[in-house]
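A single protein chain has been omitted from the complex, and every remaining protein chain is retained in its original position.
Then we have chain A:
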Amino acid sequence: MTALNELTLAEARDGLTTKQFSAREIAQAHIDALEKARVLNAYLVETPDRALKMADVSDAKIAKGEARPLEGLPLGIKDLFCTQGVHTTAGSKILEGFEPHYESNVSTQLWRDGAVMLGKLNLDEFAMGSSNETSAYGNVISPWRRNGSDAALVPGGSSGGSSAAVAAHLCLGATATDTGGSIRQPAAFTGTVGIKPTYGRCSRWGIVAYASSLDQAGPIARTTRDCAILLGSMAGHDPRDTTSVDLPVPDFEAAVARGVKGLTIGIPKEYRVDGMPAEIQKLWDQGAEWLRAAGATIKEISLPHTQYALPAYYIVAPAEASSNLARYDGVRYGLRVPGKDIAGMYENTRAAGFGPEVRRRIMIGTYVLSAGYYDAYYVRAQKIRTLIKRDFEQAYAAGVDAILTPATPSAAFGIGEKASADPVEMYLNDVFTVTVNMAGLPGISVPAGLDAQGLPLGLQLIGRPFDEETLFAASQVIEDAAGRTRLPKAWWA
């Protein structure tokens, strides 16, 4: 029999409802697994007592025949979601000691539906990074290694704790957030599935803000179906977030089996970037072929402003971040470092509390919003955002149902490999994912194979606004054709 922590979320749900094992047993299996995996540094906080208490409630519900949709399923929570009474840091020293007196909307809905909390997952500081190397609490080590090598690899970022924990069977699924690729890139690096839903699908209430017009919550899990199940509980209207959309939540799980027969899948020629590894191109062609074989029509399309998405992002996101992160002033939360006057206290607190990447982005954001530069940078970037969105609208208006692209320009890289003096080298990781945030669209990353070194590679599907269902259907076709990507062995245990 498969170890309980190695089941998919859907298998675990079925096993619990048919009483093959108890919620306490599956919670304990995960607690044991994550204790043995501390070398990965995926969890910042472990909450075993809370997990067992929640599991006991679940077992009582199951016994009474009152099981809720996620009854007894152990999950990890990215440490960007506020959790009542549980240390929440956003991966930053500036929030050290912060224990929220409230619970994020998304996690509230997961507990409402019976899920069990295992703990808080590591991430890049304030979700700013693509490798989890900017966390103030240390790197996350990917459970994956290159064939014949023991070099430590990054799990992607910013949701690196989430992707590593899901891949290493340290939870059945995890919450994550995506501002420029932070769900889809780590999912691609770890052979897991991650979906960034349409902007407005999930409430941002109680999630530590990075760039509010781009941030969206979504799940990372081991299968397309598991992601669909989790998103069904995470999504929904919340009056406390004015950008949360008042639309019914579809039955995402039912969409998984729909197939792609009769759909038109667009292949955007601008994603064929210079220097793309042959393996990525081959994988992309293979993905298109799998969809064609399942009954879809493949059509080349043009999204002419693609190349401008990443530079425009590095104006819009830092601008919003500089304003969102102004609240960390040593007065209301966490760290305070004294100064000669109140301004000195602010400056010393923020110098000590923010790491180099966060400082860099706050400063760029401050600069592009400052008098004399606002029109040249910020307004221009927002105009380009309009053009990027228009590209997608025209493709969809011409009959395209979803768009297929690679998820990342390469497989996972080694820790420290991209630590050059030029921050832009790291930013290029998000070149295929960031367009989706700029246009507010849904995007899913699904594992599609391994590279020559044995590392996972992912494909991305981009959908129409609020049509996550088509993405789940197409993702399942790729998952079925590629076969599920499985971690070779647990070298840490």
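Definition applied: a contact is a pair of C-beta atoms (placed from the backbone, for glycine too) under 8 Å apart; a residue touches a chain by one contact, two chains touch by 3 or more; residues count from 1.
Assume contacts and distances are computed from a predicted model.
*Asks:* Which of the following names does UniProt give to the chain that is not shown: "Aspartyl/glutamyl-tRNA(Asn/Gln) amidotransferase subunit C", "YCII-related domain-containing protein", "Na(+)/H(+) antiporter subunit E" or "Tripartite-type tricarboxylate transporter, receptor component TctC"?
*Replies:* "Aspartyl/glutamyl-tRNA(Asn/Gln) amidotransferase subunit C"
*Asks:* From the list A:V57, A:A152, A:V245 or A:I298, pick the residue that touches the absent chain.
*Replies:* Missing-chain contact among the listed residues: A:V245.
*Asks:* Which of these touches the unseen chain: A:V39, A:A60, A:A257 or A:A351?
*Replies:* A:A351
*Asks:* From the listed residues A:Y314, A:Y396 or A:F413, report the one that touches the chain absent from this view.
*Replies:* Reading the full complex, the residue touching the unseen chain is A:Y314.
*Asks:* Which of these, A:A3, A:V39, A:A254 or A:I342, touches the one chain of the complex that we don't see?
*Replies:* A:I342
*Asks:* If you put the missing chain back, which residues of chain A would it touch?
*Replies:* Within chain A, the residues that touch the unshown chain are 97-102, 198-200, 213, 239, 242-243, 245, 305, 307-308, 311-312, 314-315, 322, 326, 329-336, 338-339, 341-348, 350-351, 354, 359-360, 362-364, 366-367, 370, 373, 376-377, 379-387, 389, 421-424, 427, 438-440, 465.
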